[in-house]
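Have a look at the structure below before the remarks.
Every protein chain of the complex appears in place save one, which is left out.
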Amino acid sequence: MTTSSLTPTRDWWRIPQRYVPVLATLTLLLVMYGVGVSQYRAFSNIQVVFNVFIDNGFLLVVAVGMTFVILTGGIDLSVGSVVAMTAMMSASLLQGGVHPAAVLVVALLVGPTLGFLMGCVIHFFDIQPFIVTLAGMFFARGMCTFISKSSIPITDPFWTSMAQERIGDPKGNFVSISVLVAFAVVLVGAFVLAYTRLGRNVHAIGGNQQSALLMGLPVGQTKIAVYVISGLCSAIGGILLSFYTLSGAPLIAVGMELDVIAAVVIGGTVLTGGSGYVFGTVLGVLVLGVIKTLITFDGSLNSWWTKIVIGGLLFAFILLQRLIGIRKK
Amino acid sequence: MSGRQPVLTMTEISKSFPGVRALDGVDFRLFPGEVHALMGENGAGKSTLIKVLTGVYSHDAGTIELAGQQVSFTGPMQAAAAGVSTVYQEVNLCANLSVAENIFIGREPRTLGAIRWGEMRRRARDLLAQLDLHIDVSQLLGTYSLAVQQMVAIARAIDIQARVLILDEPTSSLDATEVEQLFRIMRQLREQGIAIIFVTHFLDQVYGIADRITVLRNGRLVGEYPTAELPQLALVEKMIGKELDVLESLDEQSKRDLAALEASTPFLQAEELGRKGSVAPFSLTIHAGEVVGLAGLLGSGRTEVARLLFGADRADHGRTSVDGKPAALRNPIAAIGHDIAFCSENRRTEGLVGELSVRENIILAMQAARGWLRPIPRRRQDELVDKYVKALSIRPADPEIPVRNLSGGNQQKVLLARWLITEPRLLILDEPTRGIDVGAKAEIQKLVVQLSDGGMAVLFISAELEEVLRLSHKIAVMRDRQLVTELANDHTVDADRVMQTIASGTHHEGARA
């Protein structure tokens, strides 16, 4: 008896199916960029790419957190509100004359704390993440108006310097501090997912929670951890947003959770969990950013087309995931 | 063996769930270097005992000693760390992770918190090579067959320096070759002094590999025996706890004139019906009033045949005809339209809707056939339900309680009642007597005889050969997802002959019995 009969033969040239969605996103991104470059001369300017990052840095950070949550098979609807709450809280504390360092610390603690509480409810009481984070979303949005009913401007010198600092080459192309922060978050996120036990446990839980439990993995801790991570990323995203807008507004980032989820899905992460990459999420955010840029460049198209196109892409990628799922069976 | 110290001693273990005493003062000993079969019918307490041992459940009373030290694990991970590893029936690994990860997750080699992937893969390759399994460990586990996945699960278990390895029904989804490979590994591990607890429903496999047998029944210990001193029949008696006489009484009345049956137009005729990856093309005819038994090992394609005939899976090959006229059984609705009914072996997942009441479950198929716009009047519902609750003696006799609160046997009867009220002409029963108590089993067998006497065709699938032999007029034997032969169930046919047919061609542990 040989074991070879148990081993399926494999075509070496075949792309493993787990990479198909990410490659599809990459292709889409390149095509869209190509279309942009061929249609508008100004599009080929490298600053256009940088601007996509500058405008979407906070989205990218939040999407990294969301990737963790979706990989476990969960979802976090509270991110938009937590972003807004963090920005509001920072603006309000700064207005009250609190030292910027202290503001940063407080702002970075609130999001994860809320995430921790949501994670605990999800894990200990076995309630669907969708409904718990919905409560979190209500709570954080309510806190925004509780802090102030109107927008609070930020005049703190540290914040303004962070907002205006340009890091660039001699030709005048530049990125903001926020972009560097976002890159740092992406790198840390990618490392944690690929090279730490926490990251692998996240994948395992998304693949089969029951198995993860029986293999003795710390399922509860990991599930709580992903909501803390998502809360932390939302908090960082909130601070970056306050750098970007230099204010805190109670109704900012409404519906942002949808953009984030769309970016993660377009980036190839499977919504049922277990499969996905932070790198894919970066591509997903870039796709969203390039769509917005293309629509801005076009001028004749209106902003609502962004939503329709994102919806269409969401449909296409969900269909792709579904087809791959069927083929696996 | 008595001279040695047991590696594991469980004493006076008791465990209760609301309303059920799952374990009642059970003792269990396990010696190093033995394969110890844990036997019992469904509900005997095997899984509970294992879950108590591995800390999935806490026990109410009793002590567990591992290598002379009293232990009480809080979970599988702690148990594994102490050397008690478990491989479950439905491979509990993550199909979306690589083979290497599945072996090492939770224990990955790391430097400063970062996983060393290269070393992990190398170690996984080495470990699997010991089990004679040479596969690409960086591929996702889900791309490999169940058998390979099972081996990977064992590799994971033994790498945790296991002293006690629990194999909980590891063979139920493996074919004969794969079982042989598993046994080889088990023997190898036994040589190394690992103690193996082997839970299985296959008697032949127990006699093929186990050194000793512990039998549980209704949460109590029946006894512990060296395999050589316990003949199969005695084992079955100890597991079931009753003489088989109740069931034997059926024996003669079901035999009828086969020639007359064969002369009539068949009710259902399948020609070269098949589906890729499921079952090879087969031909089968079923006449009105005939009981056709499907015999074969688990995974031999019995259920797949039933599903094709009912349209639960779509055939990609062959034809079917009903009453001599072509009839495509494309989906369950088409099959039901031709008066075919199917009781799935998985009552809970494919049969009943647990939340709905007994009444609603019973009328479900009839209502579905009428369409939702034509509800069955409530009075008619009550009449029908009352009739069958009485006829099948479904307990408790309250049709308004959720069906999930019923015992397995009563759930099976509810499922039967659902189809009987539709007055089918062919009833497909897939393992109707599995996991239910002996009394209910006898009732269901009697019912099959009655129904066929009344002119209904029955396709009867069971893992228990005796049962198939007792009830069927004709036996179709399945092997390796092929229908190998049809035997008329006359005096020339007995269990041995069917067994031989099932096992023919390859050396199989089961052939010994």
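Of note:
Each chain carries a letter (A and B) given by its place in the written order, and its residues are counted from 1.
In the analysis below, contacts are C-beta pairs under 8 Å (C-beta built on N, C-alpha and C of every residue); 3 or more make two chains touch, one makes a residue touch a chain.
Note that contacts and distances are computed from a predicted model.
This complex has a chain not shown, and the name its UniProt record holds, of "MoaD/ThiS family protein", "Gluconate 2-dehydrogenase subunit 3 family protein", "4Fe-4S dicluster domain-containing protein" or "Sugar ABC transporter permease", is "Sugar ABC transporter permease". Considering the entire complex, the omitted chain makes contact with A, B. Of B:A210, B:A312, B:V358 or B:I444, it is B:A312 that touches the chain left out of the display.
Set against the missing chain, the residues B:T111, B:T349 or B:T492 yield one that touches it, B:T349. When the whole complex is considered, the residue among A:R41, A:K149 or A:K171 that touches the unshown chain is A:K149. For subunit B, the residues in touch with the chain missing from this view are 18-19, 310, 312, 332-333, 336, 342, 344, 349-356, 360, 364-365, 367-376, 395-397, 418. Those residues of subunit A that touch the chain absent from the view are 75, 121, 124-128, 130-132, 134-139, 141-146, 149, 250-251, 255, 258, 261-262, 265, 271-272, 302-312, 314-315, 318-319, 322.
Basically, only the chains that are shown with their structure count from here on.
Chain geometry summary: the mean Cα position of subunit A and that of subunit B are 45 Å apart. Across the complex, subunit B is touched by residues 1, 3-8, 10, 16, 18, 191, 194-197, 200-201, 203-204, 206-208, 210-217, 274-275, 328 of subunit A.
Contact residues of subunit B toward subunit A in the complex are 75-78, 80, 86, 88, 92-97, 101, 105-106, 108, 110, 113-115, 117, 132-136, 139-140, 142-145, 147-148, 156, 177-178, 180-181.
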